[in-house]
Structures are given as structure tokens and as C-alpha cells.
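Note that this complex is displayed minus one protein chain, with the remaining chains in position.
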Amino acid sequence: MRFKEVTLSPDTLIFGRAKYPLRYGHNLEVGKGQVIPEIKYFPRVDKDVKEEYGKITESILKRAVDLDIRSLQLETELTYLEMRTKDLPGDITQLQRHIIDRYAQEYGLNIGFRVTVADIRDLGRPKHDEDSYMKIMETFESVASNGADVLSIESEGGKELFNYAIIRQDILGVVASIGQLAALDMKKLWKDIVKIANNKHVIAGGDSACAFANTAMRLAGGKRDNVIAHSLAALVRVMSASRSLVAYEEGAVGPGKDCAYENVFIKAITGYPMSTEGKSAAVAHSSLVGNIIAATCDLWSNEQTENINLFGGCGPEVFLEILYYDTKIMNTALEMGKEKELKSLFVKSDKYVDPQAYVLAPEVAYEICKAIVGEEDFFSRTLTSAYETTSMLLNDDRLALAKNEIRFLEATRTRLEGLNKNPSKVQELLTSYEPKVTKLRIRDYFDV
Amino acid sequence: MRFKEVTLSPDTLIFGRAKYPLRYGHNLEVGKGQVIPEIKYFPRVDKDVKEEYGKITESILKRAVDLDIRSLQLETELTYLEMRTKDLPGDITQLQRHIIDRYAQEYGLNIGFRVTVADIRDLGRPKHDEDSYMKIMETFESVASNGADVLSIESEGGKELFNYAIIRQDILGVVASIGQLAALDMKKLWKDIVKIANNKHVIAGGDSACAFANTAMRLAGGKRDNVIAHSLAALVRVMSASRSLVAYEEGAVGPGKDCAYENVFIKAITGYPMSTEGKSAAVAHSSLVGNIIAATCDLWSNEQTENINLFGGCGPEVFLEILYYDTKIMNTALEMGKEKELKSLFVKSDKYVDPQAYVLAPEVAYEICKAIVGEEDFFSRTLTSAYETTSMLLNDDRLALAKNEIRFLEATRTRLEGLNKNPSKVQELLTSYEPKVTKLRIRDYFDV
Amino acid sequence: MDKTDILNYIRDSIVNLDFEKSKEFTKIALENKVDPQEIILKSIAEGMEIVGKKFEASEYFLSELIVAGEIGKEITQILQPYLKGAEVKKIGKVVIGTVSGDLHDIGKNIVSMMLEASEFEVVDLGADVPVESFLEAVKREKPQVVAMSALLTVTMVEMKNVIEALKKTGLRDRVKVIIGGAAVTEEFAKSIGADGYGANAVQGVRICKGWIT
Partner (left out) sequence: MDKTDILNYIRDSIVNLDFEKSKEFTKIALENKVDPQEIILKSIAEGMEIVGKKFEASEYFLSELIVAGEIGKEITQILQPYLKGAEVKKIGKVVIGTVSGDLHDIGKNIVSMMLEASEFEVVDLGADVPVESFLEAVKREKPQVVAMSALLTVTMVEMKNVIEALKKTGLRDRVKVIIGGAAVTEEFAKSIGADGYGANAVQGVRICKGWIT
């Protein structure tokens, strides 16, 4: 299936409402008129892992009862190290599942449970590291069997080239890595994940371009940081939309993963509900888009908080409380029919602060989405949407871009213009990186 | 000076705007059309205290620069132990002042700096522990000389009786402790603090009934906790308004301290700008009023965060970021003329969750304020406002109070009704507690 | 009024948290030669049990459980002279205090009163209690349990100091140590070698009871 239209308009693209809501877990309804907190956590290092997950889950659900939170989602994001330990992902999932079931029954809470599997493949060989690939699929099977409601991953195909290109601001390398390599890898990966999800009757939730767009966001840093252009980070976000869309074209139905800020675009195109992190993600990293991203979310997340003692409770329960109050304002607005006003506050408070915020404004995102669905293949979608974005950024004076940003954008526009969409040219471009990027093997991506 | 009218109406009582704005520090304007983040922090235990305050201040201001935060306030809340160390409060203040000045000059930030002195008097002898009283006043002088812009305290006069009464739900003891003892103590204390503030040309910021109302709030706990009635916690909050008002009658001008949720009433009556903590205070304690309290704040605080490493930075800078995004939404609403709509969302999202939230709704608070200013003396204000509140709580069905809450409120109303406002009767009531409460010496409060 | 009526009136005045009535009926009971032991076993014990059940059913607040306990204590004091030498037996002794540097005593007070309501003898050292005072009290009072509370992170370390001092003076093995308070966690309790951790007052009292019986 290929998305050829933008499902939601700038107006209907709003928090709490998706065209195709979901229902799973303990009667959790997502995208059906309310925003739900999705709390994320990770264990302390020096503790027993399973015991930590048990404590985290208990404290979160206890806090939900204390605050009378009726609906929430938990997300466990498995680490590389947890994936390496035999049976651990399934054991963690089962342990949490039991606690969740107990609270759902005792207090009538509506709870969803997402488990995100780590992409443990060696960066350089996304196709040929067969053992790791099998391990990933086995883990999906295991967590689906042991009680996960939603499956996700932050896959990293194409990252070897991206890492090379991003720190050089090499826009052609960036386009090639995201627009071709990442998309090809996603296609194979998500075909397999969706198969597992369907077999196990769980939800295929979607992927995040975290390894690309959030890497760029962190490199861009604060307003005065000068590592890479903030416009470049904005372009990477836009390009990530075409890449992450592939999961949904292969059968994922949302809710997309929280750290995928490109979910704004994905929601507009697919009409599926999406999770996003926002201002509370400050606990994991600073960002310049903490409010604007709330304008379109269906689940609202904290990125990830360590299970440390914060006086007011352990990290995860504290952040659940903060998230919950945020969602209450959104849900009150939805009930009162004031959601557009609130959405407008979220958008306007950030829009002109940074190019990264600008592209997430629903009206801007909508135009970008049109550019995406107007093209047929992965690469053209990526290229065209990035190109259109450079123009939009350069043409809106309210952005008040710094000189070096304008210089970057003008040079980038010229370079993107010169990039031929012809498949053989793309292949040529990719091949030109092989000698420069140590672990890059282009053929791996095509020989599937 | 005695406040005899309510300065702000339910309509003009709103975040970001006070009748009498303040300007201090590095051109910080408070209550003049925008809400400003007030970040609070405390050092880690096992570290050098001064070094910690230095690091905290640096990281906060660095984050302000990264996010382009133009206006902010820092608050240092001195601890009992810091107060005990000679010269330490002044040294900490000076150290932070230097860093603040450097950032203000280098980046043009508007910064205010509040220092809160700890009430180190032994609970039982608020008047006769002269050494501690002198130490408090010396510390005020010292921090004012060393660079504090705003002086505050959370004074505890009357707490010996309050502690006895609150855990027994003894409403008469509660009224007597807050309405008579605390108010009398405040009068003396704030006369002296205002004198120091005027001499040193700094701002007398106000007091918080933390030791009373927040103790009650913590005892009340979550929705299903059953230690004391949530209605009692609401009544204690209301009674605290009459008590905290005394600081302003003695010459304080705000901004009132963040943990004083009674600042809603104080702002309505005085028209001075106020600070309040809200949902982010979850880092220090859970609450059922995380949104509604935002409806009327001028500074927006996180309560207090330890300087621990939270991956996204140390605690204080992380919470500054979260606060900042909250204030951006409020300030965007103020700019767009949508502040009443946003205020209404804050209020409606919490109002009927709990009696503690209910009394903070501007329209409810306004009625309570009228009851306060309608009476002449401390005790009558406290008694009448509490009595009126019991009626309001019992008469609004949307609150859906639990049976035990209704039972408590009805019994309390009867008891308050029976309480004579006659001064000799009040004295008699107070005296009746002396044999029961170990450290209580009523005469201490009157022999000033 | 027959004996059963009087016993029920006393019981009900406890359930209704009515100090005055409970004293009044106790006097009437004594005038009517009701056996004080019976008042303790029927009126007080049954009254407390009803209140306890009402608390568990969320009909009563914990504060009301505390008040009922105080009423029971007061009645027992009135009965004392009539108990013919037989002291009301306590089930155990607890030395309790908020540690040095910490003035917060409300949580400690709740635990203290609930322990009393559960028939413990409680030696309450108050707030801001230095290490030496804990040591002296242990030597003097010979309690089964030492209970410490801290609200602040900065004062938590004092709990460790008390435990260390108990060890040094050879007193550690004679007592169980339980800690609690906002800043304290179960892990912290373990890490400093406390025997128990009370997440709240009810739990704290339950642990102490478990140690005695």
C-alpha cells in the first residue's frame, strides 16, 4: 500500500483525534477524543533489572490510582544489553503484564503497554548481520507472546552513511542515507514485524527515525550552539517522515513511537494516532520544540526517565504526574470544544523560535506532506519534501534566521536542485560514498 | 494597613497580570503581562554546599541561554543546616549574585533572585527563643546585603498547636492555631522583615503557610488516601489566606512564595503579583491541584529539585526547561488575548477533582476573599472564611464528595458555627489546649 | 441501665469519637460496679475494632482511628486505680524520634499515637533528636524497637549515624530499628542496616507488631 493523499487537513490535524482511532490493551482508546499519557522509564544501572521493572511498574500504577488517572500507557524500551541476555525481554514483559493486569482489574484502569525492541544490528551491515536480525525478530515474537500490546522499534538502517554525512553537513549523503537506504531497510523490517504482530494479534505500532532526526536535533543543540545548522536538523526531520512512513505502508497502524517528532507528518498522511514526547523530554535532552509538538499528539510522553529517587517519588511516577496534568488541559479543551484555541497556543509559542519548530507547525507540515505524497518512490519523496522545505524556510521572514543558516539553506537548495531523481543517478551517488564510509555496503540494501 | 476590599475580580484575577506589578533585579518585571519561570533547587547532600550552589546557578543560566529564555527568577531556600553555619547564607547569596550578574551582563537576561530564610525557631517557643529569632533577622540582613532581590520566609508560628490539631482533625484547634497564633506571630515577624527590606532597598516578598496548608495537603495525599479529610486540607488552605495576608498588611508587596497556594486569595485581595508552584512540583510531592493553581500565577515554579544528574542535565536546569514551556503557552495566550480561555482550561481541568482544587478556582476564591475582608480581626477572618467554605463545598453537587467527606464537613460546619468570635472565648479556647500540647505557651504570642 | 447497655454505650462513644460521653459512661460503669477488665475487653477492644474496620472500609479517616485510640487510652487511665494492681499490659516498648537537624514531627507523631493505640509503650523523644539521646534512651528504657523519622534528604544520614553508634556501644543487637519519612526509601533502609522500613504509619505499626508477637 502506498499513501497518495494527505488524510488530515491543517485543521483536522490536532491532538487527541485521529481519523483511525485504536483500541487495545485494557480498553484503552487512542486517538478517539482524548490525549493519553505514555510514561517511559529505564532501570537504575546497579540494580537487578527485573526487580527494577517491577518497582517501576508498581509505582507508576500506584500513582495513577492516587491521581485518579483513568487511562495511560506504559512503554518499555529494551536496551542493547537487555536484548543480549537470553529470555530477559520476554521475562520483563511478562512481569510487567501481570502487574498491569492486576491494577486494571482492581481499579478499572484503561492501560496500554508498548514494548520497543532495540535494533542491535551492527551499524555497518543492516542486511548481512543475519544473527542480529533473527534475534530482533525472536524478541518481537517473545514480547508479543508475553503481553506487549504494541510493538515498536527505532531501526537504524542507513545510519552508517548518515553518521558520515551529518557531521559534515553533507546534504547529499543525508538524503541518500535516509531517502534510500533507511527506507529500503524499513520495508523489509516492517514486513516481518507486521507479520509477527498479525500472528500474535497485537498492534504494529511504528518506527522512529530517532537515530537520524534526534541525532541531528542533539547536534544542533541550543539556540546559540553552532555544531550543525538548525535548518539541517529541520530538514532531517522532514526527510525522516518519508522514511518512517514506510512502516505504515507495510501495515503498521500506530500509535507511532513518541520520539518520532516526524509523527506530525505521519499522522497527517495516514490518519493514524501518534505518540509524541514534548517539553518533559527535557529530562532526557533539551529541545526547541517542547510545545509545538503537543499540537498533534494522541499519546503524550516524557521520552524516558531513570528510576531514581526524586523526593516526590521515583522518576517515572513523578513524570507520569506531570504528563497527566498536561493531558488534562488538552482533554478539557477537547471536551469544551476549545481544542483549536489551545492547539494554536502550542503552535504559536514555538513556531518561529527555530526552523525545527517551524516545520512541525500543522499548516507547514501539511504542505510538506503534500510534497511527500506527490512523489512515487522513497528517494523522490525525501528529496522533494526537503527541497520544498528549504524554500519555505527561506521565504518566511518571521523566522528571522541567522546569516549562517541562510547561507546553509541557499547552498543546500542549490545542491538538492542539482540532485537528479533518476534511479541510476541515485545509485551512482550512493556508490560514491562506499570508499569513504568504512562499513557502508550499498549492495546489502538492495539484495534483500 | 488592613485590606478591606478584594482588589481583583474573578475575571481580572488571572495569570501574568497583577494590579501592582513589580520591577527588580536585572530589569525583571513581574505581574506586568507575562508569567516568569521561578526555578528552585537544592544541593546534593554529600557535596560541598557552595560548590553545589555555584554549579546549580551556572547550569540554570546556561540553559536559559540555550533556550533563549529572556526572563527568569532563581530562588534559594536556605535550610536549617545552612542557617546553622556561620556566614554561609551570605556567602551562598554572594556567590550566586556574581554568577547572575555575569549572565545578565553578557546575555542581557532579566533575572530576579529570591532568598528564603528558614524559620529555625524551636516549634514550641516562637517568641521566647530569642537567639533563633535574632539569627533569622541577621540572616535576612546578610542575604539582603549580599545580593538577594526578594526576601521570603515560611514562618511557623502556631505550628505546635496546629500539629496537635491537624492529625486529630480537631477543627477548633486548627482555627485557633492558624487564625490566632500564626497571625500574631506573622505580625511581629513581618514588621521586622519589612524594616530590613526597606533599609536594604530590597523587596519584602511574603510568607507561605507551607507548615500548615502543605502539611495538610500531604496528609490528605492522593484521591484514595484516607489520613485526613481532603475537605479539611481545603479548609486549612483557606484559613492560611488570612494568616499569610498579614505579611502584606505589614508591608510586604509580593511576589509571594511559590508553595503558598493561598496566594490565589492573596493576589485577589492585594493585587500584588504572586508565585505559585504547580504540576512540576510533582518532583517534590504529588498534588491534586497541578493545573488550577496556574490560573492565577505571575511566577511559575517547580517547588524544588535536587541537583542530581537526570541524563538531560542536572535537575534544576531540566525543570527550568519544563517550566519555561509552560510559561510560553501562558504568555502566548496573553499576547493573543486568549488568556481567559486558557485560564478556563486550567481551572476546569481540576476544579471538581478535589475540594482542595475547588477552593482555588478564581470564582470560588473570590467569594472566600469577600468573607475574609468582611471581618476585622485575624480570628474572625479565619473563622468566617472557613465557615463559608464548608457551605460552598457542601452545596456544589459537581464536587461529588465521598460520604466521609460530607460527614466531616457537616460536623465541621456545626463546630465552626458554635465557635464564638468573642475575644475572651478565643482566649479560653486557646488556653484549653495548653495542658494538652507539650510546648504550647499561649502567653508567648500575646506578650510581644 | 443494665451492664450490657453501659458497655455498649462506652463502645459506641469510642466509635463516635466522643471524649465526653466516653468518660461519663465509664464513671457510670464504675459506679455500677462493672468489672473494669470487662470494660477493657468489651467496650474498648470492640470499639477499637469497629473503628479499625470503618477505617479499612474508607468510612473513617486515619485521624479518627488516632482519636479513638486516645479515647481508649483515657478510659484505661480512668480504670487504672480499679484494676487491683494489675497494670494494663503493654505488648512492647518503642523509642521514637525525628533525627537531628530535622524539625518535622508530624509523621513521627502519627506513628507514635498509632503505636500507643496498638498497646505499645511509646517513649517519644520528639524532633531534632541527637544521636546521644537515642543511645541514652535505649540504655535507660530498654525498648524492643527504635523508630526514626526524617523528612529531609539532608538529615537522612543521621539515621545511619544512630545505627553506627548503636553498634559501637554494643546496643544494636538488643533492638530492632525501623525508619520512615518522606525522604526515606526501602533501599536506603537496607543500605544503612535498618531492620525495617515503614512506607506509611499503618505499615510501620504492622512491622513493629510483627517483631513483638
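In this document, chain identifiers A, B and C correspond to the written order of the chains, with residue numbering beginning at 1 in each.
Simple rule for what comes next: a residue touches a chain if its C-beta (ideal position, glycine included) is under 8 Å from a C-beta of that chain, and two chains touch if they have at least 3 such contacts.
A quick note: this is a predicted structure, and the numbers were derived from the prediction, not measured.
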Shown chains touched by the chain that is not drawn here | A, B
Residue touching the undisplayed chain, where the options are A:27, A:105 or A:404 = A:404
Of the residues listed, A:168, A:421 or A:443, which one is in contact with the missing chain?
-> A:168
Per the touch definition above, residue among B:3, B:107, B:311 or B:352 touching the missing chain = B:311
In the complete complex, which positions of chain B touch the hidden chain?
-> 309, 311
Positions on chain A where the hidden chain makes contact = 42, 45, 79-81, 123, 163, 166-169, 215, 218-219, 224, 226-229, 285, 306, 402-404, 408
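Definition applied: only the chains that are shown with their structure count from here on.
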Which chain's mean C-alpha position is the greatest distance from chain B's?
-> A
Whole-Å distance, chain B centre to chain C centre, using C-alpha means?
-> 33
Mind checking the centre-to-centre distance between chain A and chain C? Centres are C-alpha means, answer in whole Å.
-> 53
Length of the line joining the C-alpha centres of chain A and chain B, rounded to whole Å = 40
Among chain B residues, those touching two or more other chains are 224, 285, 306
Can you list the chain C residues in contact with two or more other chains?
-> 153, 182
